[in-house]
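Let me begin by handing over the structure; questions about it come next.
Only one protein chain is missing; all other protein chains are in place.
Read from first to last, the chains carry the letters A, B and C; within each, the first residue is number 1.
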Amino acid sequence: MHDAVAALVRDGDTVAIEGFTHLISFAAGHEIIRQRKRDLTLARLTPDLIYDQMIAAGVARKLIFSWLGNPGVGGLGAIRRRIESATSGGAGQPPRLEIEEYSHFGMVGRYTAGAANLPFYPLRSYFETDMPKANPLIREIESPYGDGKVYAVPPLKPDVSIVHAQRADANGNTQIWGLLGCQKEAAFAAERVIVVVEELVDEAVIRADPNRTVIPGLIVDAVVVEPYGAHPSYVQGAYDRDNRFYLDWDAITKDEDALQSWLNDWVYDLDGRATYLEKLGPERIASLKPGSAPSGSVDYGRYA
Amino acid sequence: MHDAVAALVRDGDTVAIEGFTHLISFAAGHEIIRQRKRDLTLARLTPDLIYDQMIAAGVARKLIFSWLGNPGVGGLGAIRRRIESATSGGAGQPPRLEIEEYSHFGMVGRYTAGAANLPFYPLRSYFETDMPKANPLIREIESPYGDGKVYAVPPLKPDVSIVHAQRADANGNTQIWGLLGCQKEAAFAAERVIVVVEELVDEAVIRADPNRTVIPGLIVDAVVVEPYGAHPSYVQGAYDRDNRFYLDWDAITKDEDALQSWLNDWVYDLDGRATYLEKLGPERIASLKPGSAPSGSVDYGRYA
Amino acid sequence: MSDAAFSKSEMMIVAAARELAGQRVCFVGVGLPNIAVNLAKLTVTPHLELVYESGVFGARPARLPLSIGDPTIVTGATSVVSMYELFSFYLQGGLIDVGFLGAAQIDRFGNINTTVIGDYETPVTRLPGSGGACEIAINAREVFVIMRQSKRSFVETIDFRTSAGNLGGAEASERIRREQGWLGRGPSVVVTDLGIWHFDANGEMRLDSLHPGATLDDVRNATGWEVSVAPALAQTPAPTADELRLIREELDPGGAYTG
Partner (left out) sequence: MSDAAFSKSEMMIVAAARELAGQRVCFVGVGLPNIAVNLAKLTVTPHLELVYESGVFGARPARLPLSIGDPTIVTGATSVVSMYELFSFYLQGGLIDVGFLGAAQIDRFGNINTTVIGDYETPVTRLPGSGGACEIAINAREVFVIMRQSKRSFVETIDFRTSAGNLGGAEASERIRREQGWLGRGPSVVVTDLGIWHFDANGEMRLDSLHPGATLDDVRNATGWEVSVAPALAQTPAPTADELRLIREELDPGGAYTG
């Protein structure tokens, strides 16, 4: 992970760590913090705890998003403090975080346009709302068939997209099951792609079920094997969301000092995921293991 | 099949039997011929043998397509005779078939716009070609970001889409593996959907692998169980394409009389797929069986 | 708490669940809507199909989902798809009968703010934002709102319009929705901790039912505009023992949302 982030994430980059509640690469986010990257533009539908941590650590200049919160729990204090008038932009206060805001579908449309090399993506959102006023990049577009207007969002092409997955082969051919979010679109839209996996598998495992492949090695620049690299988020079939951590975060994020000391204890003072997991402890990890629910196998047939 | 076609396919409908070389519902096409439906608009990327047969049988008024041929073999005689000047539109000749022509991506974009309730779909095709002249529904559209124009195609919303698949449950939740073509888009775009399957399975089989579901029962109006219903095309894992038939068709389609007598022998004189398979014979069918190539199973995990 | 007694949140959830009777496909939000929808499925509308914006159709959660992305809604679901497909084909494609929204601020016309309190550029309070709400409000056939009401949440003028309701009133709303081809008819019910509101011919919220224990004064003190009350104001039937048992034993045993 150290080498992949060092080689592929550069100061000033637009970085997308995607994954909708599922498969969020906290391991990559923490490594970016440790390497003290700066002036990043962070893109993500739901900034979640990982961007709250990264922004608290000062890696970001700007945030592109559609829903800001700790899902099912509460708020993201570090990000809110960088946006709200009482705590940012004033004398002796940190500068206000630059934000660019869409709806979920708007963000998905942006990645889709980026991946498909389209100059815009059309969608039936934003009508009669204040969102186009808040973000002038959300624009009207007339149908060429004389049946009215819809809205358009511009392509988003991250410099780096980082995706956590269940498995990939050495060439980066990556398979995901469970929630798919918009990782595929974010990966195809990106200049560089880092895939982080629970397990490196033989090419034959991937080729046995080609419909399960979400990201082809063709667009992948680095494959990092990092078991439990998505903790405290989850990996379908491998481990559950560590909800206790999401609940604990609510108190930590409200207190800047508590947050900074958390960053010291859990990011700066550790050299990577292995030591993070040691610190977390085997019992905590074991408690997240789900029961088994096999998909069953289908037959592609041998045609020789 | 008889009841589904009788209830859901109506004279004058726009009908899409999709499936790109894979999973082509010949069984549904033959039933439409038997029921002597008329004035249909037939939509399909690759009209293939099935539309050649249906158009020879006189069910269609119009064809919407992107590639007209017998893939890997030759031409489609019945359709060509209804388009070419020497054999159509003249005195004593059948009327010229109305055609509306796109590229593959244009057709996919049309179904996608139909499925997503968009007034158009934008794409980087058609630049500097004669296709927009031949089809005025292919129109230019300016990017609202001042970076030039792309082309647009209008939504296609078939009255009926017919999809053949490996399996579905009784509610119509349908799973497909192998080539996916644009069946999902064609189904979501349609007013009515008929799913034809090799095998009806228990809901639990579908729910064991939800990422494999391509069409939800929510949009399905009828599920027809018709093993070998895609012959002479193929079903991944179940049977191979009957290439001998595709080769034989080249001679049949060149001769209107031969084609009409083929329709009598293989469609009108039969009451359905069962008798078609009897006529085809068990050896022919057995010869199409592939070896086994299992996908392997993944674990979704039990989270209780 | 004995079965006889019940919390305001429990009443709100029960009332919202009952409003779902007869609906077929529901777009589920996290938190209160999630519990209300699951209660409805166990009581008034067992065939209700749940769609989660995370990409899940036909979920069979084995436990109350902690979020709309909980792995328990994936395992055993009918279909799990990308968000592109969920928003394009299910929501914008017109398959959703009811979208369930929460709100930080709502006005009398059902327009919703979940973005900021104060000025957008320099907000007093930064809220989560739209997520999928602004497109649910446009594309779901109708919208249910569930929220606790107060003078701070039921306001004369919302600070930011995140999701469209009846805009400036029924006439304008119907014209604009028709002209622009929206699939959604707009908000149809707002269930709060005090009562049940529907929308009158002008597209304004009208109190149709008071929850047991709540008074008209309570409602007036928790509403930032002149309250319109139905001529035949009903009293919401109290939660049944069965409804309370389902909430307390199956849907929210920890009392996270209903305590």
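Note that contacts are C-beta pairs under 8 Å (C-beta built on N, C-alpha and C of every residue); 3 or more make two chains touch, one makes a residue touch a chain.
Here the structure is a predicted model, which is why all the values come from computation and not from measurement.
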- Query: In the intact complex, which of the depicted chains does the undisplayed chain touch?
  - Reply: A, B
- Query: Of B:103, B:117, B:161 or B:253, which residue touches the hidden chain?
  - Reply: B:103
- Can you work out which residue in B:83, B:137 or B:201 touches the chain that's missing from view? B:83
- Looking at the whole complex, which of A:170, A:200, A:218 or A:274 touches the chain that is not displayed? A:218
- In the complete assembly, which of B:69, B:94 or B:272 touches the absent chain? B:69
- Item | subunit B residues touching the omitted chain (full complex) | 20-22, 45-46, 65-69, 71-72, 79-80, 83-86, 89, 96, 101-105, 108, 112, 123-131, 134, 147-149, 178-182, 184-185, 234, 236, 240-241, 243, 246, 290, 293
- Item | Residues belonging to subunit A that touch the chain removed from view | 112, 115-119, 171, 173, 184, 188, 203, 206-208, 210-211, 213, 216-219, 300-304
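Here is the rule we go by: only the chains that are shown with their structure count from here on.
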- Item | Centre-most chain [mean C-alpha coordinates] | A
- Shared-contact residues (touching 2 or more other chains) in subunit B: 117-119, 208, 211, 300-304
- Can you list the subunit C residues in contact with two or more other chains? 56, 70-71, 74-76, 80-81, 88, 92, 139, 181
